[in-house]
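I'd like to ask some things about the structure below.
Every protein chain of the complex appears in place save one, which is left out.
Which chain is which? They are A, B and C, in the order written, and residues in each are numbered from 1.
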Amino acid sequence: MINETTLRVRYSETDQMGVVYYANYLVWMEVGRTNLIRECGITYKELESKGYILPVVYVVGKYLKPSYYDDEIIVQSALMEATLTKIRIGYKIYRTSENGRELVFVGLTDLVFMDAKSGKVVKMPEFFREAVKISETEEYKSFVEDVKRTLKV
Amino acid sequence: MINETTLRVRYSETDQMGVVYYANYLVWMEVGRTNLIRECGITYKELESKGYILPVVYVVGKYLKPSYYDDEIIVQSALMEATLTKIRIGYKIYRTSENGRELVFVGLTDLVFMDAKSGKVVKMPEFFREAVKISETEEYKSFVEDVKRTLKV
Amino acid sequence: MINETTLRVRYSETDQMGVVYYANYLVWMEVGRTNLIRECGITYKELESKGYILPVVYVVGKYLKPSYYDDEIIVQSALMEATLTKIRIGYKIYRTSENGRELVFVGLTDLVFMDAKSGKVVKMPEFFREAVKISETEEYKSFVEDVKRTLKV
Partner (left out) sequence: MINETTLRVRYSETDQMGVVYYANYLVWMEVGRTNLIRECGITYKELESKGYILPVVYVVGKYLKPSYYDDEIIVQSALMEATLTKIRIGYKIYRTSENGRELVFVGLTDLVFMDAKSGKVVKMPEFFREAVKISETEEYKSFVEDVKRTLKV
């Protein structure tokens, strides 16, 4: 499954270069994966209320083009890999221009399941594993290939 | 007591107008009051570890001049008033230019003592009341007058 | 006219108190007024492309209740006053809970028309004045009264 989240660039997200400040793409990746998980039938909020946290332990991002204030942004996110304790999510971020979608950023994040109290790494809970099953459509495969090729991972 | 905290404007704090984005002055007020409390001999961190939180319930800010990337910023903060459950802190924020200090922002925040678990308003803890005693120096009085006059409160 | 903008609280907008950090309400007010102006038929982006900037010179905010990660937030904004060079916009921010809308924040911002190059205050451009005409509906009047009463302005 590929989640598609639309948002609009806020003035607060720009910097004096006149473009979106680079750290904000990490905020957008987070907004994307929140909705990816929601689309799978669970919410990150629930996950936390069950005593889990899911911190990011690794991030890679490639900035292809700038994006601008008031741009309509589309964040595509998809689960790329899952191990016992970790998931890798990939992202393609587009801005909408007169010429259609323009790819501006490609990234990935690794997230680890932890017990909120102890801060210890734990196994992915069963209800999560069941919810986020990977469906191997052509579109999905091509998304994952794109992210891998762009980021050379 | 008037605490004086120095910081430097980060690139992330600018916006495409080429100046510091207006919400960041609230972040700087928070940095200022953290140090004001620290200078009184307690830390906000301790306060939280004792089961209190001190959320902002009211804010007023007047933007007099812009500040810019890489500016050296001075945040002055002082306790203006204290009631049983609430404190008012005033702020004067300066940028350093060739001509000396230039006043760019004047603000105030009201903060309320709450029990972290219940979220209920509680009395200011005794150790806090003792630590933050107001010393009525001329400098202090003039600071408070300035904030009141500028913000018309 | 009262613009109504819906957004969802981002993880990045929370702090360790477990609630939305207080400066983010200023970001939301900005998102609201961007859409208020858009609903009037102009965009802030256009305004800037015509050589104007519209910086905030005064802000007041009252925090009534906390809002939380993943909350659906509704930002209502409306023009309260307009002079030759300045506009005052009022805001009521709600979170959506099981019990309906819960008012969490009331605020206002004063914005001044400036020439982007010189940084000098200028008269509100005619196309702006025409676009943002105030329509004195009952709903609008009650909104403005609410903001004034809550903020005591």
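Here is the rule we go by: contacts are C-beta pairs under 8 Å (C-beta built on N, C-alpha and C of every residue); 3 or more make two chains touch, one makes a residue touch a chain.
All of these numbers come straight from a predicted model, not from anything done at the bench.
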Touching partners, among the displayed chains, of the absent chain: A, B, C
Options B:T43, B:T85 or B:T137, residue touching the unrepresented chain: B:T43
Listed residues A:I2, A:V19, A:I74 or A:M124, member touching the removed chain: A:V19
Residues of subunit B in contact with the chain not shown: 8, 10-12, 27, 30-31, 34, 43-45, 69-70
Subunit C residues that touch the omitted chain in the full complex: 11-12, 14-19, 21, 23, 69
Hidden partner interface residues of subunit A, rising order: 16-17, 19, 22-24, 26-27, 30, 48, 53, 55-63, 66, 116, 119
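The rule is simple: only the chains that are shown with their structure count from here on.
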Contact graph of the chains (line, ring, star, complete, other): complete
Chain with minimal offset from the mean of all protein Cα atoms: C
Intercentroid distance (Cα basis), subunit B paired with subunit A, Å: 36
Subunit B and subunit C: spacing of chain centres that average the CA atoms, whole Å: 23
Residue numbers of subunit B (touch at least two other chains): 16-17, 19, 23
